[in-house]
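Every protein chain except one is present and positioned as in the full complex.
Residue numbering begins at 1 within each chain, and the chains themselves are lettered A, B and C in the order written.
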Amino acid sequence: MRAVVIHAPKDLRLDTLAERQPGPGEVMVRIGMGGICGSDLHYYNHGGFGTVRIREPMTLGHEVSGTVAAVGEGVANVRPGTRVAVNPSRPCLVCKYCEAGLHNQCLDMRFFGSAMRFPHVQGAFSEHVTVLARQAVPVPERISLAEAAMAEPLSVCLHAANQAGALFGKRVLVTGCGPIGALMVLVARTAGAAEIVATDIASRPLETALKVGATRAIDPVKDPDALKPYAADKGSFDVHFEASGTEVALRTGIELVRPRGTIVQIGVGGEAKLPMNVLVAKEIALRGTFRFDDEFDLAVRMMGDGIIDVRPVISDTFPVADAHAAFELAGDRNKAMKVQIAF
Amino acid sequence: MRAVVIHAPKDLRLDTLAERQPGPGEVMVRIGMGGICGSDLHYYNHGGFGTVRIREPMTLGHEVSGTVAAVGEGVANVRPGTRVAVNPSRPCLVCKYCEAGLHNQCLDMRFFGSAMRFPHVQGAFSEHVTVLARQAVPVPERISLAEAAMAEPLSVCLHAANQAGALFGKRVLVTGCGPIGALMVLVARTAGAAEIVATDIASRPLETALKVGATRAIDPVKDPDALKPYAADKGSFDVHFEASGTEVALRTGIELVRPRGTIVQIGVGGEAKLPMNVLVAKEIALRGTFRFDDEFDLAVRMMGDGIIDVRPVISDTFPVADAHAAFELAGDRNKAMKVQIAF
Amino acid sequence: MRAVVIHAPKDLRLDTLAERQPGPGEVMVRIGMGGICGSDLHYYNHGGFGTVRIREPMTLGHEVSGTVAAVGEGVANVRPGTRVAVNPSRPCLVCKYCEAGLHNQCLDMRFFGSAMRFPHVQGAFSEHVTVLARQAVPVPERISLAEAAMAEPLSVCLHAANQAGALFGKRVLVTGCGPIGALMVLVARTAGAAEIVATDIASRPLETALKVGATRAIDPVKDPDALKPYAADKGSFDVHFEASGTEVALRTGIELVRPRGTIVQIGVGGEAKLPMNVLVAKEIALRGTFRFDDEFDLAVRMMGDGIIDVRPVISDTFPVADAHAAFELAGDRNKAMKVQIAF
Partner (left out) sequence: MRAVVIHAPKDLRLDTLAERQPGPGEVMVRIGMGGICGSDLHYYNHGGFGTVRIREPMTLGHEVSGTVAAVGEGVANVRPGTRVAVNPSRPCLVCKYCEAGLHNQCLDMRFFGSAMRFPHVQGAFSEHVTVLARQAVPVPERISLAEAAMAEPLSVCLHAANQAGALFGKRVLVTGCGPIGALMVLVARTAGAAEIVATDIASRPLETALKVGATRAIDPVKDPDALKPYAADKGSFDVHFEASGTEVALRTGIELVRPRGTIVQIGVGGEAKLPMNVLVAKEIALRGTFRFDDEFDLAVRMMGDGIIDVRPVISDTFPVADAHAAFELAGDRNKAMKVQIAF
């Protein structure tokens, strides 16, 4: 089968790999659609991020959906032909964090397409992927495989929302409106936020933010005064979702969030220099959010029930043969939001 | 009456000021004891901190206790002779934060001995101080005026504890064990923490931390490996109270706190460069804590009921005539913990 | 001016009362629309509820909107002609609960049309009402006075939602779908609940529940087995809003809510016999919710911004001359939802 494999920065190849038949409790999925994520782009452009670097060829991809091709012994939740979203997260289920119900903090996590471990955990941008049955989540008729492949980034945002407490009636700031930020706007809108201000420095993300429910979209470079009024009386926003990974956006949030407000930093980011005096004086809570846990199933369910519609966030689809072009476009924030590859 | 007035860095004078008779709803307190706080030291040594600078002579001090000398019309909670701890905090009670019950975030706060406003709010290191009746909190017989003057820093720590959720059964790290850090250890001990590790780079704070309940006291400079085991399995501490105001201690906490743990940053601090990738991946909550609210009355009550004994944190007492020496000693972390001035 | 005054059970009169000119900080509102609430019906039908009984003639009504007719000295937030929703709640602002920000628990509350105090606090079903300026909340052009008069019951539901934590992605049960229950469904829908099951024993409420977002509407008398599947595996619902005030509905919730789930009891109710063994074994939290606090302003804002549309809950409007008929219809759950009186 063909797979989208990264060998070195910019050296992306369509390799031919052997597929693996499902063992007991496993399922082989014929992949239909796969979304390119920011971490895929880091591997593609830089060979990794921080101390995480590819040290052997690695199939990319962890946002995939498809159709069950074969099931191993004892599998009950799906059968051949079932359309599924594939949960890329495979926690060990026995470490102390798994036992406490914090699976995303698993000490022995296997997550598709990640070079954190060696040998690397191979990704899912391939014609077939064999996973545990629990990782194959059936999707309702109502949603397409393209939408199903959004379950992963959507669940990241559902998990982020859960770190912020109730959003209903709240004033929310979202900085950085690429696919994750835009989905965050969508989640805040679905959760009944009273006001959602979105910022970005590119036009496409701002347009998308407005489409999925932002009350207002601001480019703080073009319009440097637009955010100032929100700083009045120590700040206006109850919650800030920071999805740009930039220090300047995080500092903006610290200035604009009200006393006792919450900032949720999404995505990995690196180092950031912060005005601790302001964070302290306003008693802000700055929380990290990392991947997701049982939000994956919820993401599928809420899309399937028509409560969340992610389609405005999907901008482009490429056949797998054009994977290279897909990755190039995905890296251009002015032109693309979520770029998907059709297998 | 005499007052301890700062005119410029190191220019501390015993000035003679007029006392003010209490108006309706007010109380004049003859000050008995006053503790020197870190912010007093900043005014004394540097004329302020950050952008807050003394622009006119200012009486220092906000940790005081004494005896009611006179009461204005309509005062019912105290009478002449009542021993009181003086709450240095005077929120406006009408702004939106006061109305929401967040008095420490008041938009028009008057806090003793603070140069944040101009004209400055004069402090309480003077022979008499006139305050609202509600600021004069009667203290039980059981506690001395020296202990009563600890109500303010203790209430800072009670407020910090409230930002961390329940401490009972928790593993707690306290970095920086000057008076605030040591009181934080004491509070964590009183709140039933299962384990309290305290760090400092001076010996006197570490000794005091052990006296007030730390399980272990570590000098991370002298013993650089001592903290390493706590980093195992992504970190050990449920809660970290950061009372040193240093970037290195905050970074240590981010490394040693377990996933989903909480860091409470006490005190103002300046800028700090933080490893956001670690905070994000471990989903740590970093919260600021600022002054206190109704914890002041609770501090008096818990000392009065013998539940909290702050005496091990008081190291020295000077007569007001030696205020200069008191300030010099208070600045020496190896020799002194809380230094108080007797009026 | 004319006012709708209850003198005794079923003895509702259109009395002529003197209007009161606004003093400093006050506003006189010409009432446009007023909704009949369950407590109004209790006064109308029974002269009160529990130990609360009318002991003198009392103007009914606390769900009103109108147009500012005159303003007293120092009023800045509105001017004559401003359309407003009238907040019927007037806490003392100085008791310990007000100071702590829990205004709905005020020890000296004045709430329109309530016989809890004597002399009674007169209600707002009159041609003019004079209130504190802060009670007159301007409403956007977008919403009608009929909708504005829904701000009060909507704020009751917003407050109830706040007692339940985040509803986003949750499975919600609402028992009793009169005006409050239906608004509760609407609030849960707006807050992004994943599933909302509504129950009632009358058809009109069930139809309305479906209109405002219930996933499913069940009459447990007609279809006694319909709820059983939700009891599987110790229960299915994360949150139960109980708005019927009946013991049987509360017991149903205890059976159907999952372990660690939350039940929010809305409305006053009387005594109820509960299976404490089940509540204990499943570690359910049963919470009361009472009136509202700053949710009133939020209710106006969310209607004004088009986030919440309450119109499907308003069923009938009567001119004030037909107040008697309005009260009779409002008492018929099969025929009416929210009945309003136009002044």
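Assume a contact is a pair of C-beta atoms (placed from the backbone, for glycine too) under 8 Å apart; a residue touches a chain by one contact, two chains touch by 3 or more.
Quick caveat, the model's predicted, so the values are computed rather than measured.
K.L.:
Quick one: say which of B:Ala8, B:Met116, B:Ala194 or B:Val248 touches the chain that got left out.
P.N.:
B:Ala194
K.L.:
Write down which of C:Met1, C:Leu17 or C:Leu102 is the residue touching the left-out chain.
P.N.:
Among C:Met1, C:Leu17 or C:Leu102, only C:Leu102 touches the chain that is not shown.
K.L.:
Among A:Pro24, A:Gly101 or A:Pro229, which one touches the chain that has been omitted from the display?
P.N.:
Reading the full complex, the residue touching the unseen chain is A:Gly101.
K.L.:
Residue by residue, what part of subunit C touches the chain that was omitted?
P.N.:
These residues of subunit C touch the chain that is not shown: 50, 96-97, 102, 104-105, 107, 163, 233-234, 250, 259-260, 265-277, 279-290.
K.L.:
Need a quick check: the contact residues on subunit A for the chain that isn't drawn.
P.N.:
Where subunit A meets the chain not shown: residues 93, 99-102, 294.
K.L.:
Just the residue numbers, please: which parts of subunit B touch the chain that's not shown?
P.N.:
Touching the missing chain: residues 158, 161-162, 165-169, 187, 190-192, 194-195, 215, 295, 298, 301-302, 305, 307.
As a working rule, only the chains that are shown with their structure count from here on.
K.L.:
Hey, what angle do you get rotating subunit A onto subunit B on C-alpha, to the nearest 5 degrees?
P.N.:
180
K.L.:
Centroid of subunit A to centroid of subunit C, CA atoms only: how many Å?
P.N.:
Using C-alpha averages as centres, the distance is 40 Å.
K.L.:
Which whole number of Å gives the spacing of the CA centres of subunit B and subunit C?
P.N.:
From the centre of subunit B to the centre of subunit C is 45 Å.
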